[in-house]
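Excluded from the complex is one protein chain; the other protein chains are retained at their positions.
Let's look at subunit A:
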Amino acid sequence: GDSWGIFTFLCAALCNLPALPALNCTEELGAGQSIQKTYDLTRYLEHQLRTLAGTYLNYLGPPFNEPDFNPPRLARAERVPSATVDLDLWRGLTDNARLAANYRAYSRLLCYLRALDGQAGTAELRHRLGHFCSSLQGLVLSIAGKMDDFWLLKELQTWLWRSAKDFNRLKKKVPPAVVTLRLEARGF
């Protein structure tokens, strides 16, 4: 997603800051790898689903395995988050919104998928479905983990900023003479 692209850009910018030479490029690479890994995972899931769907539809048999078959959507299917959103509209959304939509969709899809698991007829299909579910869960967790990490850092930063302000205010409340007096009292 674009949000990750921005995140990456930020990291790259940080990495290139002359004031922060300690942040070397290996860490930047690691960050890139993380996004690359999620990208690879989505590709892997896509690849898995292709074979899985083909196998499952074949298991269902005609007319479901016919390429142009388009059955009506039932109420339950309505609850499945639809990806049939206009491409321009989707691109018009913010990273935040898209990330949230991604996470929400995968989380719900995973639940339905797990329900599907029990219905799968053959052991091979069940195995593939189970593997796919695990992988999808990995994706959900991966996205969630990254968001969690982000908010962890964000909150931490906010708290630190807030704490710094608070301590700064407290520092101003305490008069310096008192401190001196106390020192004198101890010293003598």
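FYI, a contact is a pair of C-beta atoms (placed from the backbone, for glycine too) under 8 Å apart; a residue touches a chain by one contact, two chains touch by 3 or more; residues count from 1.
The rule is simple: contacts and distances are computed from a predicted model.
The complex includes a chain that is not drawn, and of the options "GATOR complex protein NPRL2", "superoxide dismutase", "Interleukin-6 receptor subunit beta" or "Nucleolar protein 6" the UniProt name matching it is "Interleukin-6 receptor subunit beta".
Only one of A:Pro63, A:Gly92, A:Gly121 or A:Gly145 touches the chain withheld from this view, namely A:Gly145. Contact between subunit A and the absent chain runs through residues 37-38, 40-41, 43-44, 46-48, 51, 127-128, 130-131, 134-135, 137-139, 141-142, 144-145.
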